[in-house]
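Shown below is the structure under consideration.
Shown here: the complex without one of its protein chains, the others still in place.
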Amino acid sequence: MSTKPAFQGAGSDPGGSAAQCNDGVKHEMSAPAHRSQIVLTFFWIALGLFVIILSYGLGIGGLSNPGPGLMPFALGCFLCIVSLYFLCEIVLKQGSRDKDVREKKDRTHFGKLGLVLAALFAYPLLLEPLGFLITSFSVLFVLFRSMSNRWFTVLLGSLFTALISYFLFTFLGVQLPKGILKGLS
Amino acid sequence: MAMRKKTGCSIAGVALLVALAFASANTSWAAEKKYPSRPVEIVCGYPPGGAMDMTMRIWAKHLEKRLGVSVVPVNKPGAGAIIACTYIANAQPDGYTLGSVGDHLVINIIAGRAKYSLEDFRYVAMATCIANTLAVPADSQWKTIQEFMDYAKKNPGVKYAHPGIGSSAHIRAENFNKFANLKLVPVALKGDAEVVPAVLGKHIPIGVLGGAAAKAQLQAGKIRVLMSFDAPSEIGLDPKIPDLQSVFDKTVPDVDIGSYLVVPRKTPDEIVTLLERAMEDMTKDPEFVNEFRSNVMKVKFIDGTTLTQKILPEKNARIEAVMKEAGLAAK
Partner (left out) sequence: MDVFSGILSGFQTVLSPMNFVFCFGGVLIGTLVGVLPGIGPVGAMSILLPTTYGLSPVSSIIMLAGIFYGAMYGGSTTSILVNIPGEAASVVTCLDGYQMARKGRAGPALGISALGSFIGGTFSIFGLVFLVFPLAETALKLGPPEYFSIIFMSMIILTYMAAGSFAKALIMIITGLLLGTVGIDSVSGVARFSFGSTSLLDGIGLIPAAMGLFGISEVFTNLEVEIKRSVFETRIRHLLPTVQDWKRSIGPVIRGSFIGFFLGILPGPSPVVSSFLSYSIEKKISKEPETFGQGAIEGVAGPETANNAATGGSFVPLLALGIPPNVSMGLLLGALMIHNVIPGPLLITQHPDVFWGLISSMYLGNAMLVLLNLPLIGIWVKILKIPYRLLMPLILLCCLIGAYSINNNVVDVVIMILFGIAGYILRKLDYGLAPLILAYVLGPLLETHFRTSLIMSDGNLAIFMQRPISCATLGVSAILLISTGFSYYRQMKMKVIQ
């Protein structure tokens, strides 16, 4: 754990689990992280069951005459089995307090995360009705504003960025929706 | 400091409102001018590079000359053209959104997947057709279509490759299969790009190829075209190749795959007529014909009224019958 640079958030690995999990030594997790693992495992089991039920309806066929539902059905079964095995594995290994900074979640910043998430979801919803310029401008405004307190700079910056990106992306062949600005071409 | 911030903010806000108002006012101004007075969008349901996309682009190029405004090709690929068709069906019926579609519009409805219905569209005209051929490797045991048909009847279950479920090639082949009673088994692949190697590599004995792919391979002597679904001379192939009509003595109707210009149903009549005339004019342009011929596609103009009243109902019924028999129609 000490080999990780300090500014990495908890468990923020790019694509592969950290190598230190591969050393065969028992993993120690703090209680909240432990709980989250269990919750997620239940999610996998539920997903597996959901898939099994749905794919059965698609028609399974046999191994020499596979139907569209065969592969999802088999996968759903595997998922349930593996998650159940994993569940046993976690539950049997009692978690203990970890000395690491991991469980110290900076609760305050979840607000920022939520705001960014809302802005992100707003984008696809508003993009076609309102058009690229207005949507980008508004979302950029919210995003920049969430990181900085200077109203006017943020306003100008968002407008400027939206305009520049409009021209840049159109030049590169992206078809950007005009939305309510359809009159101007 | 705070005062300056506030004034700055309000000025920016007002400026924004003014700009928006101007923009929306502009939209209504534009509507009063004569059609067409701003760029027109033409939509196609397939990604760039394929036959349908090339069709749209060549149409766009020629329509531009006749409409006097720029015609912008837009690709909205996905779900077998359902996304594009839905987009066109829901577009403003002001003539600024056109669709370049094939029979996939109907095929999707029959398959039960479409969120639109035939009533949402108005067919302006048909201008071109896509060509398909039945081909085997050059050293195949079948030298003529008759040999193949005899073999297939004696050995039910011969496999044929096609570029995709519900594709024009698939539908036409199934139509042929049904009428000739050949009991062929379709093997679905992804596009001509997979059908050609499957046939050349002899993994599947016969395949339905698009015109362009067939011509290229034929020129190289790698395949033998047993039959062309369209009249070979119309698409630049050797006229000695039999077409569907000659094989069946004109008793079996083909399901020929046309490319149509469609608009939303409520588009005003004057706009539709204007577009129809532009399309007709376009199909008479020798440059247009040449470009399509080099893409191995057929140029054939049919006006909107004939299409809607005579040709389409009958063709759509045939497509539905073929799809039902092949198990592709929605239950």
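Here the chain labels run A and B in written order, and each chain numbers its own residues starting at 1.
What we mean here is this: a residue touches a chain if its C-beta (ideal position, glycine included) is under 8 Å from a C-beta of that chain, and two chains touch if they have at least 3 such contacts.
None of the values given here were measured: they were computed from a predicted structure.
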Per the touch definition above, residue among A:Leu79, A:Ile134 or A:Leu155 touching the missing chain: A:Leu79
Which of A:Ala46, A:Leu120 or A:Leu163 contacts the chain that the document leaves out: A:Leu120
Of B:Val69, B:Leu118, B:Leu200 or B:Ala321, the one touching the omitted chain in the full complex: B:Leu200
Candidates B:Arg113, B:Lys183, B:Lys310 or B:Lys324 - the one touching the absent chain: B:Arg113
Touch residues of subunit B, complete complex, unshown partner: 47-50, 53-54, 57, 61, 73-80, 82-83, 86, 111, 113, 115, 157, 159, 164-166, 185, 187-190, 192-194, 196-198, 200-201, 203-204, 212-213, 215-217, 219-220, 222, 291, 294-295, 328
Missing-partner contacts on subunit A, residue numbers: 3, 5, 7-19, 21-22, 24, 27, 33, 36-37, 40, 44, 47, 51, 54-55, 58-59, 63-69, 71-72, 75-76, 78-79, 82-83, 85-86, 89, 105-106, 109-110, 112-113, 116-117, 120-121, 123-125, 127-128, 132, 136, 139-140, 143-144, 147-148, 161, 165, 169, 172-177
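The rule is simple: only the chains that are shown with their structure count from here on.
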Centre-of-Cα separation between subunit B and subunit A, whole angstrom: 38
